[in-house]
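Yeah, one chain of the complex is gone here, protein chain that is, but the others are all in their spots.
Letters A and B mark the chains as written, and numbering starts fresh at 1 in each.
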Amino acid sequence: MSFSNRECRIAIIGGGMLGSAIGYGLSRSGADIIMLDQGDTNLRAARGNFGLLWVQGKGAEFPDYAHWTLKSCQLWPAFAAELLSLTGIDVQLCQQGGIHYCLDEGEQQSYNLELQQQVAISNGLFDFQSLNNAQLRKLEPNIGRQVPGGVYSPNDGHVNPLYLLKAMQSAFIKLGGNYLPNHDVTNIKSCLDGYQISSSQGDIFCEKIILAAGLNNTALAKMIGLEQPLHPQRGQLLITERLPKLLNYPSIYLRQTYEGGIQIGDSSESVGLDDSNTISVMAALAKRAIKLLPALEHRSIVRGWGALRVLSPDGYPIYQHQQANLKKSAPQAYALSCHSAVTLAATHALELAPMIHNGQFSKPMQSFDISRLSTHPSVSV
Amino acid sequence: MRYDLVIIGAGPAGMAAAINAHKLGLKFKILDEQSQPGGQIYRNIENNINLGETCNQLKDILGTDYYAGSGLYNDFKELPDVYISGAVVWQVEAGRLYYSKAGKGYSIQAEHVLIANGALERPFPILGWTLPGVMTAGSAQILLKNPALAVEDAVFAGSGPLFYLIISQYLKAGIKVKAILDTTPTINYFNALKELFSALKGTGYLLKGLKLIREIKASDTLFIKGVNMLEAHCGTEDQLTAVSYTVGNKTSSIETRQLFLHQGIVPNVNLAMASNCQHFWSEKQLCWQPQLDKWGQSSQQHISITGDGSAILGAIGSRLQGAIAVQNIAVVLNKISASQRDINTHKLFVQLKREQDFRPFLDTLYRPLDSLRKPVHKETIVCRCEEVKVADVEQAISNGCMGPNQLKSFTRAGMGSCQGRQCGLTISELTASLTKQSVADTGYYRIRAPIKPVTLAELASLHQPNDVIDSS
Partner (left out) sequence: MFKAIQKRTSHSDAESKPKYVTLSIDQQSYQIPEGYSVTAAMLSIGHNSNRYSPISGKKRGPYCLMGVCFECVCQIDGIANRQGCMTIVASGMQIEHQQGGGYIQEATIIQETTIDETASINLTLEEPKNAL
């Protein structure tokens, strides 16, 4: 066997939101790491994020996920400060809370029940307040009078997702990580003491491999005997021109960015690997946005886009760890995927990466293993 | 109502296409974002023809090439009920396109779409180019045509056929021009000699051009050749006060409050790109062009592209291409046979070849300087809308950015209202240089609909009752 080109201790496949967080986290401990990324025009969930740090509505049925999400939000201020001091990049973190708008009475009732359950499993760390229209408009004076109500949670927040990616990649490089764009991985071969990666720009050998390639993880995982049953779900977004400040809090439907444009979402479609944006969804998004925020009516959309969420069968993260044998120095492989890598960026960098560095997942992390899906209807693990 | 064809743009290519579409009995509409037909070159031709006595004086100023459009315009005017003015098209899907007019959103069904949206000026990024008082030479010409406004003591800087044309129009109108700073690289004159064969194919144009330049030189206006660097200055004011320029190693300065810049025109690709038409990088014309067959059929079955929106060819070439494109669309729509189309277009192709044969000479002679396409000074703004500088681009690339889309994500370049029209070419070329890739491999911004801003009300008005946001 010949190992041409490069060798390293750790290789991360995927330079998106998850891969970059892990990469940054690992580089903090001075590891010898290569991060492989595709080219400029490949499908990337990490350029289509909404930017929410969202806690409400998460994990009522999956306590470890609720805790994991809460933990991340707690770690976010320190994480953002770290990135700022390392790179000078301000990711525009704002954690003043967030609002979910309920578009009908039925939704408000069922959502309230769900959140009560979330409170029950969160050991007092999660809180929310149910609001009628008048109360909503106390928090958000520009919300339309036709909006039945909503929920405010102090745990939520938002961040600039593009600057987050930029900061994590920057920090990774600054701490000695090797970022290799335009490297399409075509094959991975398990060897006695590591993995040989074939890419469009040559071969790389590594002792430890981390698959964080979003939807590409499904194919890559199979190459080394791991399972990542993932499917794409398209979300379309709109962004307005710069506007004066109209919103205090983010929501999943509307988020005013630091620069002033208002991002409008949220949609979900199953269309395979198609990230185009369509009039029918854009028109529906616009209609809903006007109902929520009437002041938007005569303001302009400057661009629309679509992105593909990386979804597991039950919608929760899959963190899979495989060790070739019981020897401490055995080659280790990880396959990681989730759809909320912005919210989880802090905990990915500051908790999951150290676990990977030490070669051991904590007990709560084990509940994210693929084996939980063995009873899931759509998975044949 | 489903039309056979919708034509987008009413310049020479669009008008010629419409006239042909009518002759062929196609059911069609022509959408124009301007309030009157003519595109850029024949702007306001309707009013300028009707100006009565002053017409001759205006005719002298604007020139015979401008008024040559009046025949085309008059034929176009006769077409019954096809022209929709003030219509801003912002998305084209297969079988349907969407536009706004007077604050309302509309959709229109069409088998085929012919994009004839013309060209725009190549970016001219120099230090200070965002100061009030700095505008394109094309804008000077637009204001001259409508509503006949001009400014004294302006400095014109740049190169190219349109550059000399607008200067000569200003001089003919008796407007004083402070200085002409010609940035045509000296080496281009030598290189252009190699294209002598091409030059001779367009002897008429050549003589016209030489005459223009001779008249300009004879006018006693300060004419500086071989300019290789430009800067716009504002002193302590918030607008342009002076322009400095370098010839060889010597830098000089001219006081002025108006600067017109021009270094050629390039296809306006946003709509074609957002509609997923394949494009390629033309090293000859230093711009992105759609992949087309000789008829103008793009890589998208339902879209043809014609005129300066496909490759820069000028008014006469655009008219011919518009006519040719529609003849082929008629075949695609089974209205005429391929052999009938070939008969109809035979002469047009002969004339078109003459126009195309002259291009290599022009492209070589007026190939803009590298340093004026890829600015060297780090403080030069590259993206005007978001004020992203060369220094910002360099920093992003040194942090691993490998292409325009990642660059856009990390610097905001290309995120403004103009959606890359003023910065895209600069970014592609600069990124290519800095990452040591070819421009073709570097690529361009991913352009998406809406290609022009559309209000939420206009968008929402297109909502159908059975449109769903969540269908997964």
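FYI, a contact is a pair of C-beta atoms (placed from the backbone, for glycine too) under 8 Å apart; a residue touches a chain by one contact, two chains touch by 3 or more.
Source: prediction; values computed, not measured.
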Original post:
Of B:37, B:69, B:105 or B:138, which one is in contact with the hidden chain?
Top reply: B:138
Subject >> Residue of A:219, A:295 or A:330 touching the missing chain in the full complex >> reply: A:295
**OP:** Among A:9, A:138 or A:174, choose the residue that contacts the chain missing from this document, as touch is defined above.
**Re:** A:138
Original post:
For the chain left off this view, which of B:33, B:111 or B:355 is in contact with it?
Top reply: B:33
**OP:** Kindly note down the residues of chain B that lie in touch with the hidden chain.
**Re:** 33, 35, 40, 47, 51-54, 57-58, 61, 120-121, 130-136, 138-139, 142-144, 146-152, 173-175, 238-239, 257-258, 268, 384-387, 416-418, 421-422, 453
Original post:
When the complex is taken as a whole, what residues of chain A touch the one chain not shown?
Top reply: 96-97, 127, 129, 131, 133-135, 137-139, 141-142, 145, 152, 154, 241-248, 259-260, 294-295, 298-300
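Convention: only the chains that are shown with their structure count from here on.
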Original post:
Hey, how far is the Cα centre of chain A from the one of chain B, in Å?
Top reply: 41
Original post:
Of all residues in chain B, which touch chain A in the complex?
Top reply: 91, 93, 96, 98, 103, 107, 276, 396, 399-400, 402-406, 409-410, 412, 415-417, 419, 442-443, 446, 448-450, 453-457, 459-464, 467-472
**OP:** Spell out the residues on chain A that touch chain B in their complex, using ranges where they run on.
**Re:** 39-41, 47, 162-163, 165-166, 169-170, 173, 179, 181-182, 233-234, 238, 240-241, 259, 266-270, 276-290, 296-305
